[in-house]
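So, chain A:
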Amino acid sequence: MTIPAEYMLILSAVLFFIGVFGFFTRRNLVSLLICTELMLNAVDINFAVFNAYCHPDRLEGYIFSLFGIGVAAAETAVAIAIIINVYRNVHSIHIKRLKNLKH
Partner candidate 1 sequence: MNMLILFIIIPIVMLPALWACRKEAQVRAVMVTGSTLLLLLSAWLTVDFISCRNAGNNDIMLYTASWPWYEKLNIALSVGVDGISVAMLLLTSVIVFTGVFASWRIRPMAKEFFLWYTLLSVGVYGFFVSTDLFTMFMFYETALIPMYLLIGVWGSGKKEYSAMKLTLMLMGGSAFLLMGILGIYFGSGATTMNIHEIAAMNNIPTATQYIFFPLTFIGFGVLGALFPFHTWSPDGHASAPTSVSMLHAGVLMKLGGYGCFRIAMYLMPQAASDLAWIFIILTTISVVYGALSAISQTDLKYINAYSSVSHCGLVLFAILMMTKTACTGAILQMLSHGLMTALFFAIIGMIYGRTHTRDIKQMRGLMKIMPFLAVGYVIAGLANLGLPGFSGFVAEMTVFAGAFEVNDTFHRTVTIIACTSIVITAVYILRVVGRILYGEPENEEHKKLSDATWDERFTIICLVICVAAIGIAPMWVSSLIADGTGNVLANMFP
Partner candidate 2 sequence: MNYIQFFAMRPEVSLLCIYLVIFVYDLISTGHLRRMFHPLVCISTLLLTFLTLTDTSTFTLFGGMYESNAAIVFMKAILAFGTFLTVLQANRWLRSANTSYKQGEFYVLLLSTLVGMYFMLSARHFLLLFIGIELASLPMACLVAFDKYRHNSAEAGIKYILSSMFASALMLYGISFLYGTTGTLYFGDMSALITGQPIEIFALVMFFTGIGFKISLVPFHMWTADSYQGAPTTVTAYLSVISKGAAVFTLFIVLLKVFLPMTSEWQMIIYITTIASITLANLMAMKQQFIKRFMAFSSISQAGYIMLAVIGGSTDGMTAMIYYVLVYMVANMAIFAIIESIEWQIRRAVKRDTLNGFYESNPKLTLIMTLALFSLAGIPPFAGFFSKFFVFMSAFGAGFKVLVFIALINTVISLYYYLLIVKAMYIKSAEQKLPAIKSSRYTLVSLAICIAGIILLGICSSVYGTIGNLGNL
C-alpha cells in the first residue's frame, strides 16, 4: 500500500512551517540555523515527492533535492563560521545581543 502524496506534502508543509515558527521564536543563533535547515529539508521532501508521485518519468526532482542538501550543508558551514565570529566579538550567541545596528 502507498501513502498518498497529500500526506507527504502536508508533512513537508508542517515541517516547513515548524521551521518558520522556530525561526521566529528561538533566541539562539544556532537554533535559528537549525530551523532554516528544517525549512530547506521540507523543500527537499517536496521535490522528492513531486518527482516520485507526479512526474516519475524524470529525475529532476531528486537531483534538485540532492543539490539542495549539499547547498544547505554549505550554507550551514558558512553560517556556523560567522556565528563563531559573532561569539568571538560578543561572547554570546543570543539574538538579543545583536542589536548594534538598528533604526
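Per the selection procedure, all candidates are chains of the complex that A comes from, given by their letters.
Miscellaneous remarks
Note that contacts are C-beta pairs under 8 Å (C-beta built on N, C-alpha and C of every residue); 3 or more make two chains touch, one makes a residue touch a chain; residues count from 1.
Nothing here was measured: the structure is a model prediction, and the numbers come from that model.
Candidates 1 or 2 all come from the same complex, and the one touching chain A there is 2. Looking at the complex, you find that chain A touches candidate 2 at residues 16, 19, 23, 29, 32-33, 36, 39-40, 42-43, 46-47, 50-51, 54-55, 58, 60-61, 63-64, 67-68, 71, 74-75, 78-79, 81-83, 85-86, 88-90, 98, 100-102.
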